[in-house]
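Submitted below is the structure of interest, expressed as structure tokens.
What you see is the complex with one protein chain gone and the rest in place.
Right, chain A next:
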Amino acid sequence: MSAFTDRLREIRSAPTGKKIGAFFDYDGTLIEGFSAVAITRARVRSMEFGLGELGDFLLIGLRGVKSEQDYAEVLEATKPTFAGKTYAEMLEFGEHLFTHETAAQLRPQMWQILRAHREMGHRIVIASSATRFQIEPIAQAIEADHALATDVEVVDGIVTGKFLGRPLWGPGKAAAVRALAREHDVDLDASFAYSDGNEDIPYLESVGHPAAVSPRHGLRAEAEARGWPILDLRNPSYNRVAMAARTGAFYGSFIGSAALGFVGGLVRRDPNVLVESAIPTGNDVGLALAGVGVDVLDGEEYLTSDRPCVFVFNHQSKLDLPVIIHLVRRDATGVAKKEVKRVPVLGQILDAAGLVFIDRADAGKAIEQLQPAVQKLRDEGVSLVVAPEGTRSSTPRIAPFKKGPFHIAMQAGVPVVPIVLRNTGELMWRGSQLIKPGTVEVKVLPPVDTSDWRPETAGEHAEEVRQMFLTALADWPVESFEDGRMTRSMKGRP
């Protein structure tokens, strides 16, 4: 049994509620690598980086960061990055970097741990030595209760470049954790903490259940000496060239076969040819070439039993669409925002495939906008596939559901069939252009009857279905591979 599964068990046997804290270090723990690298890269790209600043960084690099004082100097050196900017601007910058770069570095296994803590109702806290605006976006994305970060001075909305109080480095972070515990009555002895860094020993020991996550050398020795669990996690790392080749093959096969079917459809004046045969076939070949397998763990029968219906799925990855096509195969179409229609090639294929395009911008006519979709269901008997989160989430979190898909099902008088995808995000994170080989795990939940729904309560029904997703994902028994590859279900394993 791996330390990882032991840990999940430990979390599930802990008391529930906000009195229990789950403290997460960010850089190197929740994500692989350092978020500051992305910041520096962005600044070098934008040519904002001065030579002096570069020199400071090199000097610090030579000397190394060994103490709180050293870290204070690092902060001092990063000052030009944000001094004089507005706080809102910096938050936006952090947000942008998170969704486009660092989110792809999230460790999937840590996400499992995070989810286990949330299920237990624990108080989720990010404790990072980084500055506040670097941490706020991730804190929001994982719905953390608190974000502990090194605070910067803001005067009239402008960041001055000064730091407030003690930097959250080493013992400074431990102090901040204890202060938070005092303020919110958190039972530290029953709480959990995670970190990878040598300097975080005092922070880890301030709780009763510390864990070293892929620890660096010094922390590893200390964790071994103290008997702390060591979670060795590595994001799957693959040969990028091979990944690019697989991804290329996937798109090539998908688009190539779609083009064939498209032409065939035109000739036969029957667009369904595309959807019925060409796309699923090309799609399956593409998935196989990309090394992606699809494993339906539960409820495969519901994919066909109650058609027509509205299939709803949780959207994490560009990979979701091919996976859904693979599952639903025939007599179905999707709903997409109008903008997708304008994407070259793909837009035309989807249009030809009979996709229903909805204008999201016009909120006032939301219900009328749904009419074409309702007609498809009622009149043509074609099922609909919708991602009720509206957009891909940047983390495996399930975002709030939009009401649209549920209105459609209600008006058409068809059931809603939830398709729960677990790990497409691990194989192709948002922001990532490359597909990693692996197996996508799917659970199809029993159809949800909509016959007694009322339009006024659509929001509640949307939330009910969302809860089904949360429960399904929470009950998913996962473990991580010893060699750090993708997590997968324990099904059929000892």
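We adopt the following convention: a contact is a pair of C-beta atoms (placed from the backbone, for glycine too) under 8 Å apart; a residue touches a chain by one contact, two chains touch by 3 or more; residues count from 1.
The criterion applied here is as follows: contacts and distances are computed from a predicted model.
Choosing from "Glutathione transport system permease protein GsiC", "tRNA 2-thiouridine synthesizing protein E", "diacylglycerol O-acyltransferase" or "Hydrogenase maturation factor HypA", the protein name stored in UniProt for the chain missing from the display reads "diacylglycerol O-acyltransferase".
For the chain missing from the display, the contacting residue among A:205, A:232 or A:331 is A:205, taking the whole complex into account. Looking at A:33, A:157, A:218 or A:400, the residue that reaches the missing chain in the full complex is A:218. Only one of A:108, A:170 or A:215 touches the chain withheld from this view, namely A:170. Although one chain is not drawn, the whole complex shows that of A:68, A:136 or A:441 it is A:68 that touches it.
As for the chain not pictured, it touches chain A at residues 62-64, 66-69, 170-172, 174-175, 178, 199, 201-202, 205, 218.
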